[in-house]
Each structure stands twice: as structure tokens, then as C-alpha cells.
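Removed from the display is one protein chain of the complex; every other protein chain stays in position.
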Amino acid sequence: MNQPHPFPGFSHAIVRWGVLAALVGVIFFAVPLMAKVYELRVLNNLLLYMLLGAGLTIVVGYAGLLDLGFVAFYAIGAYSYAILASAQFDFHLPFLLVLAIGTILAAFTGLLLGYPVMRLRGDYLAIVTLGFGEIIRIIINNWNGLTNGPKGIARIDRPDLLGWQITTPRDLYLFLLVVVILVYTLVFRLERSLLGKAWRAMREDQVALRASGVDTTRLKLLAFALSASIGGAAGVFFAASQRFVSPESFVLHESILIVVIVVIGGVANLIGTVIGAFVVVIVPELLRGYQDYRMLLFGLLLVLGIILRPEGLVPQRYGIGWILKKTGWR
Amino acid sequence: MKKVVIAVAGLAIISGATSASGQDAGTFHIGAAAPLSGPQAIFGQGLTNGMQLYFDQLNAAGGLPGGHKVELVKADDRADPREGVLVAQKFCDDEQMIGVLAHFNSGVTIPSLDVYGGCSMPQVTVSSNPQVTQLGFGHVFRAANDDYAQAQLSASYAIETLKEKRAAIIQDKQAFGEGVAKIFEDKFKALGGEVTSVSGVNSTDVDFGPVITSLKAENPDMVYVGAVMPQLALIVRQMREQGIKASYFVPDGGFTPDLFAQAGKDNAEGTLITFQVPPYDSKPELVAFAKAYREKFGKEPDTYDAYGYLAAWIVGETLKGMSKADVNRENLIKALHATNLKNSLLGIDVSFTEHGDLKGGLAFLYKATDGQFKLVK
Partner (left out) sequence: MELIQQTVNALSIGAIYALIALGYTMVYGVLKLLNFAHGEMFMLGAFFSYWLIAQVVGSSETLSFLQFVGIGLSILFSCLLVGLVAMLLERIVYRPLRGKPRLSPLLGALGMSIVLQNVVQISVGPGIFAYPTLFGSTRIEIGGIGINRTAIVIIGLSVALMAALQVFLQRSRTGVRIRALAEDHEIARLIGIEINKPIAAIFFIGGALGALGGVLYAANYGVMQFSMGTIVGLKAFTAAVLGGIGSVPGAVLGGFLLGLLETFAAGLLPKLTGGLIGTEYRDVVAFAVLIVVLIFRPSGLLGRPEGTGEASDKKDF
């Protein structure tokens, strides 16, 4: 309290609430009104990858476990919705129910995968998760009776939220925005919780943590399950927005992209995850004008970015907590 | 300082792209979306080369009646359904765009239908998955056959003409490869043949030694492969090297000079390929296409070059029949439904069923003979 506040005016509650209201107004009302539909769809992709990034941040950022097969959980969520709410088997379960099923199924798979491999160190864990992701994709690609194999599942139901049919990209934008705000608040609270602190301690020195009597296996499993559940939920949203799923969407490349999201912005920092999703989703779209040189430039920007800022584009101290503090919320 | 320079350069790269595309109010845009980067870029490039060739010819000849030019706007979908949907919306938002030739992969075309349907965009695709035209959208047209014609032709030729009884099938577990392989299998069995084994391989594989070794013990009369290049070439090469003499049937992806280059001329000899286009020397329009293609790209046209040209041709020739004031998305859809074009590359008059499927599409069977493709049926 001794230091002068950097933005003195912000300490007034009215100003703070006013700014927040303006921000909410712009994001919720002005953006969907002003943006072209294409831009809205790009934003929806951004929101989706922000979710995936938040999920992976728990495992990679907080717990410090490199997971290269995150797309498996995304796939499980997506196929849950595709199978349970489409013409495939003529099941048409309600959206929220499938969301719950997909999330729990993904979390359960996370536990299933996590349990036997928790003894593994960093890069061994990386290849095991990578292998797991590939196993899931290959099974999806080959189990024609359930997943329709490489042809994919079309005619997936439009999501229906207790009477609100999500049909246009604008509806989806508003819906995903609410979901992202909820999930980010949740994950941020997790970061600040005792569990989050335990994860950080484990990331720094798991031998010491184990010596002090903490069960690191349980910590790791919790991280896996929580992150998998967010991945699964993102998968449900993806299937509901595309209304078509096929194995092509769940390749290894996708897992790697999500790792890029987590790392390029700054590991274990949710603001960094947002920036990372921006880099991975928006930048390639901005580069479209370069035609053939697009992916080359994308690769170059990634390399330049990480060399210039090896800790990620946003340093860890500038997280959500920093913003809240600076603006006087905390 | 150095960091600042690099950072500024990075930002300049990003912002530079947005101003890169030029606009000319007097031109119609036709969108072309296909994988232009990544492992499948080779197919997307062939496809868009064919389209470009057609529109270059059209514009060089003065454009549409009334002097309107048509600009082909290409976009990379990276064979990724998610990116395909973004491209589709970008096309929809382009007010000068009156039609699209999109996409290459069935798995990208299907999710794009919803988007194009939403902005009444005429969509001409070469994706062969039967589902594409069965989902109840009225704006989509398939400028090619679905998988049935060619796979059934292979089966009936093997049984009825070559009197072969036992077939082994290899397929790459992709929508196209699995689709044709299944149709072939059903037809072959229906005609009284026996299928000794169906082996799934990865679409990225190059080593088929293990599969071929176990296939050798089955001693089949023929092998049918549902896949694309280069796998079609690699499998026949490794089969012949292991001494399997069975006859070798492949779908249309094999109709490319690459088959001889990649398999070796001797190994490819006798390969039976189905293709939707009659021989390039059989009709004046085919001769003209092949000649123009060679002049522009310095090589023989591949499978997808021909399909790309055909798709562009269908849209372009239909536009020619419309008066300038009438040209808009809705009217082009109507015109495509009513279109009846003579002298197409396919050797048939092009018109569409109410679902948008090509009417009366043919399949031709070619035999690789001495580095050339000779029509056999």
C-alpha cells in the first residue's frame, strides 16, 4: 500500500466497474456486430484453441509434464458428440448431457493413460503420450462400425442449450466466449489454489516434494484428468460447431500445435496461452495473402519469437494475477 | 536494438499480407480451395493448375460475353477440415465471388457444405465420396463420378474379360482408398470372385514389404489397390521385385507419368488404371487440352490437372450461357442445375442430377504399355 498506484484512478471502484462494463460491452456486442462472418469464425477458432491451450497448460505448464498426445482427449470429446448426437446411430442426446459425457469420458481416459506412465520422466512421458494419441487416432480411423472410419461422421446435430439453438457463427461466438471466461476463471483459481502450488513445487523439484511426504503420483494424475476434461469439452464444442468429424482433425500435428500455444506465449501463464492461441490461429490467417510462402513465414515467426523471447512472448510475471493487481481488483 | 529490428520485421511480415490482394470491381471471382501446402500439396497444385489453365484461356479469349474477366482466387485448406471451413467463409464474405471450386478432400468438402450453403454459393467439387451430394444441399455439384463407376469397372473387367477368380486388396484407410476398395470388393464377390485378403496400410507408408510377403503366400490372380500416388507406384514396384506376377488394378490416381517414373517402367508395365477421361488423342477438345497443358506446364497432365480443368470448364461454360446482368450466386446455381454442355473432357454431355451428381459419367480402363496408357475398355 506504500507504493503509489500506477494508475491512480483505477482504485476507484466506479472507474474499475465502468472499464469492465465497457470491455464486456465491446467483446460481447460490438465484436459480433462489426466483424465479418469470416472473422467471427476465425475468432471462434481462437476461442476453441484458447480452451485447448488452457487444458494443456495444466499438464505442461503447472505440473511440468510434457504431453504430446493431447489431441486424443479432444478426439474423444468430439467423437462422443458425433456418435451420441447425429444420424450415425440416430441417437440425439441433448447437448449439455453429451458435454458432460464427453468431459467425463476424456477425464477418465486421462486417468487410464496417466496411471501406468506416471513413473516416467519428461521425454519418455512425451513419447508415451504421443504414442497414446496416435493409438486413439488409429483406432478411430479403423473402427468403422463405431466411428465410420476415415469417412467421418456428418449430419451432427446443432447444439441446443435449453432451448437456445446455436446456429450461426455469432451464436457460437457468444457461447464459446462465455465458456472460455468460465474455464479461464476456473483454471486461474486452480493456479492459485493449494493444488496449483503443489504442482509448481513438483515442477521445480519432485524429489524434494516426494521426500516431504507428498504423493506426486496423485498430483500428476489430477493434472492429467483435469486437463483431459477440458480437452474433451473442447472436442464436444468442435464437433458441434463443424457438424462433421473425421480422423484428419486429430492428427499428431494438432497436438504439437497445442504445445506451441502453451509454450510460445509463456509456459504456465494463462495470458501467455491466449497470446499463444493468437499466434497459432490468427497469424496463419493473417499470412494468407502470401500464398505459397504462408507456412514458411509462420515457421520463421515461431523461430524468431522463441529466440527473441526464450521464456515465451509474455514473461511469467505478467499473468492474469498481475493484471488484476495492477488494475486494483486484488 | 537487434531485437527491435527483428520484432519490427516480424510485425511487418504479418501486416504486409493483408494489403497484398488487389481488387478490381469489374471482375468475377471464382474461389479454388485445395491443399497447397503439406504432403497433399501435389494433388492440390495439380487441381488448381488445371483450373488456372482454363481461366487463363477464357480471359485470353476476351473473358465472358460482355468482356467480363474471371479471376481465380486460390486458397490453401491444408487438407484440414477446420481450415477448410475458414476458407469457405472467406470465400462467402467476398462479394465478387460468384462460385467456388472446392475442396479436394471429401473430409474437407463435407463440413464446408454448411458454409457455402449458408451463402448460396455454387460449389463444384471433385470429391468422390458419395455422401457429398447426399446430405440434402442444393448448391453442390460433383464434376466427377463418385467412387462406384471406376471400382466396378475394374471388378467386372477382371472377372469377365481376364477370367480372374482370386483378388487381394490393399487400401490406405483414407476416405477415397477405403471407398473404392470396398466397392471393388463387393462387386468382385457379387460376380463370383473370391477375395483372399484385405490389407489396410498407412497413407504415409512407403515400405509394403511385410504386406506383400504375406500376400505372396495367398497367390492371388490380381491385386486391387485403393490408394493414391506414390503408394500406387511403390506397391507395384515392391510386388514385382518380390516376384508377384498377379495383374495389378489401380484407381484414377495412377493415371500420371509419375507411375512409370516412380515404379520403374518395367514394373509398371501392364498396370490397369481406371480413369474418367477418354484418351487425350481421341477428340479435338482433349487434344487441345493436352497440348495447352504441355505448353503451359511443360509436362503431361496428371489425374487431377484434368479434373481441375474440367471443374473450371463446367463453371466457365455455364457462365458463358448467362447474360452479365443475371450473374449472381443464386442464378449460377440454377444455371448449373439446368446446364447441358457438349464436348466435355469426359467424352459425355455434362449435366447434373437434382442432387448435383454428374449424369452418365463414364469410366475408362487403361493399360500401362511401354511408358504409355493404352485404352483397353
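So that you can tell them apart, the chains are marked A and B in the order they are listed, and the count of residues begins at 1 in each.
Simple rule for what comes next: a contact is a pair of C-beta atoms (placed from the backbone, for glycine too) under 8 Å apart; a residue touches a chain by one contact, two chains touch by 3 or more.
Here the structure is a predicted model, which is why all the values come from computation and not from measurement.
When the full complex is taken into account, the listed residue touching the unshown chain is B:S199, out of B:Q96, B:S199 or B:S351.
Only one of B:L64, B:V211, B:V225 or B:L319 touches the chain withheld from this view, namely B:V211. For the chain left out of this panel, the touching residue among A:L125, A:A233 or A:V283 is A:L125.
One chain is missing from the display, and on chain B it is touched by residues 37-39, 41-42, 45, 173, 197-202, 204, 206-207, 209-211, 213-214, 217, 229-230, 233-234, 237, 241-243, 258, 261-264. Interface with the hidden chain, as seen from chain A, comprises residues 60, 64-66, 116-117, 119-128, 130-132, 134-135, 138-139, 141-142, 203-208, 252, 256, 259-260, 263-264, 267, 292-293, 295-296, 298-303, 306-307, 310-312.
As a convention for this text, only the chains that are shown with their structure count from here on.
Chain geometry summary: the mean Cα position of chain A and that of chain B are 35 Å apart.
Interface residues of chain A, counted against chain B in their complex, comprise 36-38, 41-42, 45, 141-142, 149-152, 154-155, 169, 238, 242-246, 248-249, 283, 285-292, 294-295, 297, 300-301, 304-305, 308. Here chain B touches chain A in the complex through residues 3, 6-7, 10, 13-21, 36-38, 74-76, 79-82, 85-86, 89-90, 92-93, 105-108, 110-111, 114, 129, 131, 135, 173-175, 178-179, 200, going by the rule given at the top.
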